[in-house]
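The complex appears here without one of its protein chains, the remainder shown in place.
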Amino acid sequence: MTRRRFVLARGRFWTGLLPWAWMLLFFALPFALIVKVSLSTPELAIPPYVPPFVMEPGELLPHFRPDFTSYRRLHDEVLALGTPAADLQYLSAWGGSLLLAALTTLLCLLIGYPFAYHIARSREAARNTLLMLVMLPFWTSFLLRVYAWMVLLDSSELGLINRLLLAAGLVDAPLQLLYNQGAVLVGMVYSYLPFMVLPLYANLVKLDQRLLEAAADLGARPWTTFLRVTLPLSRRGIVAGAMLVFIPAVGEFVIPDLLGGGDVLMIGRRIWEDFGPNQDWPMAAAVAVTMVLVLLAPIVLLHRHGRANGDDGEAGP
Amino acid sequence: MSVRSRPGATAWLLAVYAFLYVPILCLIVFSFTAGEITTQLDGFSLRWYAELARDEELIGAVLLSLRVGALAATAAVVVGTAAAFVLARFGRYPGSAAFAGMTTAPMVMPEVVIGLSLVLLFTHPLFASLGGRGVAAIWAAHTTLCTAYVTVLVQSRLREMDRSLEEAALDLGCPPFKVFFVITVPVIAPALLAGWLLAFTLSMDDFVLAAMLSDPGSTTLPVLVFARLHHGLKPEINALATVIVVLVSLAVVVANRAMLSAQRKRAAALRHAAGISPTAAPTVTLSSPDMRR
Partner (left out) sequence: MDHNGDGAAGGRANRRAYLRIEGVTKRFDDTLAVDDVSLEIAEREIFALLGSSGCGKSTLLRMLAGLEMPDAGRIVLDGEDLAAVPAHRRPTNMMFQSYALFPHMTVEANVAFGLWQLRPRLARAEVEARVAEMLELVQMQRYARRKPHELSGGQQQRVALARSLAKEPKLLLLDEPLAALDKKIRQRTQLELVNLIERVGVTCILVTHDQEEAMTMAGRIGVMNEGRLLQVGTPGEIYETPDCRFTAEFIGETNLFQGRVVGGALACAEFPAAIVLPPDAGLAQGDEAWVSVRPERVALSRAGGVPGGAGCNAATGEVAEIAYLGSHSVYHVRLANGRIVIASVPSVHWGDAAPPTWGDAVRVAWFAPDGVVLTR
């Protein structure tokens, strides 16, 4: 039943003004600036770019003279794909990021799904505590949790894991555990696991126990019940968790910076370096624009898909 | 909800909790070393805690982070509540979809992109003259990011809320503007508090935005810690981590206790009400055959 209700009709404008103004000023306008800067020419100045608008003397409106150099560099790398010895800084960073984010998402799902499932199926009194224990690391400092892995994975004979391995006689010399892709992956899974577990838990705990009983009553074996009932019904939780992990993971740059050493290339780090040491803001902006396009496309598609399938939830009452 | 003993399930839970907590426990253990090495217990001492207490740069960063966190969380609750109201109550109007997109986008955008966009804003000649990068810029950036989370939390609470509460207040003669403050805000207060705490934590924990928008005078705790991690590891960081973990755990445990006891009190009162209510009592005595026996 849809009913329009006459409540708080007055003051609507003033209620909307603050959030609208804030979002336009601190979200929409900055984003427009990214697009503008990505079409600018880098220059040694403050700020380090020349805007694509040129004032001609005697005219009222500026001319739009976009500089596509930054985009062209990305485009050229795509064209050079497959050419041996091509310098693919950005493309390889993209590839590295997507691969690492995908692996992180997959591992978080494989570890997090059974984890969330068992929490959701545990006694009601225990659930609260178990969930709180998942949240607790999330509330403590993210950087310090990454630091903990720096200590654990230290590649000298002083690293904790290396000391254990040496003491157990499993290895003769300390292993190179830190500053490689593996270390980054461990750090990412460690940091993002709660983001996967929480939506999965929220979904699984709502699963009607009677459905599982009905399936069992109809003769389904536990595994069949899981594959045919539980898993399809938790699809929304899986999608939500995967998005919460994958998207920030693609842009992540602190973890690769601290655990990855110099040769782990990721696109977030590329932006950071172009922005910081390289002082090439137009390039950083161009990469950011492509990043938004690449990341937002699946979200928009997924949303459309959800709508088309008549999924409930998003539309609200 | 029967629980059979499932050794596999228990083992999995234990293994994942170990994965989550062993690194943190290691940090805590080695914070008590007397030596210089972060992975070796050279005798027990509180040396690094003493150094922590003397580290003025670090204390300054902590205070700045607390200040920015509190201010950003407060602003995010104000902006986010208004945004949630617009989303939950205004229905469709021209631009409503764009607004919904704008308010939630910061949650699904990589922080580097948000950071870059805000740097461009604050270094733009117009803003640079107003102060440019610095504490205010970090505050605005954190508020924008946290607003997205607060909006989602408050919006879902608003949608759950029984609209007839507000209508009843109107019906009893309360003007619309006042209804918001005497009825709506108290009813959604738990969501506002949760939103504030989440926003505060996000702001305290944020490195990317703070690092991109900081100027020499505005080093927040994460920015300082990041810099220190690049200059070699010292047990002082362990001591800092221990302090944070202990404080957060205490806060969470206390909050959880308070929540549980409130729930229990509520349940007990309800049972009491059902037992002695004059409405229910005669019904029981008259209609249940057991009582006559």
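For reference, chains read A and B in written order, and residue numbers begin at 1 within each chain.
One rule holds for everything that comes next: contacts are C-beta pairs under 8 Å (C-beta built on N, C-alpha and C of every residue); 3 or more make two chains touch, one makes a residue touch a chain.
What you see is a predicted model, and the numbers here were worked out from it, not measured in a lab.
Touching the chain that is not shown, out of B:A169, B:A191, B:A210 or B:V248: B:A169 (per the contact rule at the top). Contacts to the hidden chain, counted on chain B, fall at residues 162, 164-165, 167-176, 183, 186-187, 189, 266, 269-270, 272-274, 277-280, 283, 287.
Definition applied: only the chains that are shown with their structure count from here on.
Rounded to whole angstrom units, the spacing between the C-alpha centres of chain A and chain B is 19.
Chain B meets chain A in the complex at residues 1, 3, 6, 9-10, 12-13, 16-17, 19-21, 23-24, 26-27, 30, 37-40, 78-80, 82-83, 85-86, 88-91, 99, 102-103, 105-106, 108-114, 116-121, 123-124, 128, 140-141, 143-144, 147, 151, 159, 163, 166-167, 170, 176-177, 179-180, 201, 204-205, 207-208, 212, 221-222, 225-226, 229, 233, 237, 240-241, 244-245, 248-249, 252, 256, 260. Here chain A touches chain B in the complex through residues 4-5, 7-12, 15-16, 18-20, 22-24, 26-31, 33-34, 37, 46-47, 111, 114-115, 118-119, 121-124, 128-130, 132-137, 139-145, 147-152, 154, 158-160, 163, 190, 193, 209, 243, 247-248, 250-254, 258, 268, 271-272, 275, 281, 284-285, 288, 291-292, 295-296, 299, 316-317, going by the rule given at the top.
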